[in-house]
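Supplied in structure tokens, the structure appears directly below.
In this view, the complex is presented without one of its protein chains, the others remaining in place.
Chain nomenclature is as follows: A and B, assigned in order of appearance, with residue numbering initiated at 1 for each chain independently.
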Amino acid sequence: MALVHIDALHKHFGSNHVLKGIDLDIEEGQVIALIGRSGSGKSTLLRTINGLESFDDGCIEVDGERIHPHETDLRALRQKVGMVFQQFNLFPHLTAGQNVMLATRVVKKMPEQEAIDLAKAMLLKVGLQDKFDSYPDQLSGGQQQRVAIARALAMQPRVLLCDEITSALDPELVNEVLAVVKNLAAEGITLIMVTHEMRFAREVGDKLVFMYQGRIHEAGDPQELFANPQTPELASFIGSIN
Amino acid sequence: MAYAFDFSSVLEYREALVDGTLKTLGLTAIGAVFGLAIGILGAVSRAWKLAPFDRIFAVYVELIRNTPFLVQLFFIFFGLPSLGVQINEWQAAILAMVINLGAYSTEIIRAGIEATPKGQIEAAQSLAMTRAQLFRHVVLPPALLKVWPSLCSQVVIVMLGSSVCSQIAAEELTFAANFIQSRNFRAFETYFVVTGMYFLLALAVRQVMIQAGQRLIARRAK
Partner (left out) sequence: MNDISTWDIARNLLDGALWTIGLSLTAFILGGLAGLVVLFARIAKSPLPRRLAQGYIEIFQGTPLLMQLFIIFFGGSLIGLEISPWIAAALGLTLFTSAYLGEIWRGCVEAVSKGQWEASASLAMTHVEQMRHVILPQALRIAIAPTVGFSVQVVKGTAVTSIIGFVELTKTGSMLANATYQPFLVFGLVALGYFALCYPLSAYSRILERKIHGSRAH
């Protein structure tokens, strides 16, 4: 049984049919690189998986937690799915440590000391153990994004969603974030990552998923697809990126 | 004891109501036109630091914004004659409205002017525009357009505030209400109806101003 199972997923924004029947299975420990042109529906797909967007038809199941269209109680799902955003979205009024601890304290009701220890461990994992007491605006963009990763990891999600998490960064800060993700992948975390970093997709991804106009147009082994795209759309997309 | 509401006794005085409405609107219109004119002058002086006017306008704005309209009105109507300036209730009401709105619009328009992107000014300067041309064609129209909603709100606030002009016997809408309730002894019904009229007036004035703004400013700012 796949960890994430998506079946005939449809989503409209008004009359705009954005997801046109997505079927996708993701196994535990897999790293999925999701690529495609702007507007092809990558973000929308990701956001339906943790319930930030509702959907119209089909079904999503994460680790046995099944959600149907227009589900409103998404707490259980969200505890299994972590998300990292393009714009970091750190809580500006809290320190890095407090950012990481907040949900474990409030949602999981973890005792304070345990939450502190966990937050420290998570910050260590992203290489920011000495920034526990720093506020977001005292950190660089790359550091903020690493805190955001630590914050998502602290909830011990079964799967982590990353939506273009290096797109808002200055070029010289991209690698420190990718290095963190690479480590997570090596540790065996299940990851779905929307990215424009093709080298990263090829090297780290277990599976490449190419979206085109609301459909999964091509999917398979990254090395093979990059070498031999089966459709002209993917070929032209790869061409336009490089 | 059940009270029997009687709104017909208010409507019997519809002439007084219509008359008061027109005068409130007239007061507002005059206040708006001259108040905005002062606002533009004040905003330019402040934004471009035209000594000594920038200082004068700064003091004026602070004095007006930090004292109640009613007190400004009393000061003008009761205070000025004791200095030998003869002034009737309408002159006092109009003066107070203009002065009050002038101060608020100075601040509002100034904010709009100061938000002009530097690049637009530099572009205009590179076209060898004079300062006055620059202001008239490049700075003012988009600034006014940007703050127009705030100016509309301020005009509505001043119109509602003009209700206290009844206190110096300017026969505007509230004065009409006071008069009617002294005749029909139906204070609650009278004030209720007149409050509703103010509510509708506020909606109408805002709509008209927003439409007018789009016509007049938006076209030039394009």
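We take it that a contact is a pair of C-beta atoms (placed from the backbone, for glycine too) under 8 Å apart; a residue touches a chain by one contact, two chains touch by 3 or more.
Note that the structure is a prediction, hence the values are computed from the model and not measured.
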Options B:Arg14, B:Lys49 or B:Arg65, residue touching the unrepresented chain: B:Arg65
Of B:Ala47, B:Ala124, B:Val164 or B:Ile180, the residue in touch with the unshown chain: B:Val164
Where the missing chain touches subunit B, by residue: 1, 3, 62-63, 65-72, 74-75, 78-83, 156, 160-161, 163-164, 166-167, 174, 177, 187-188, 191-192, 194-195, 198-199, 202-203
Contact set of subunit A toward the excluded chain (per top definition): 50-52, 74-75, 78-79, 81-83, 85, 87, 89-95, 102-103, 106-107, 135-138, 148, 151-152, 155
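Here is the rule we use: only the chains that are shown with their structure count from here on.
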Distance from subunit B to subunit A - Cα centre to Cα centre, in angstrom: 53
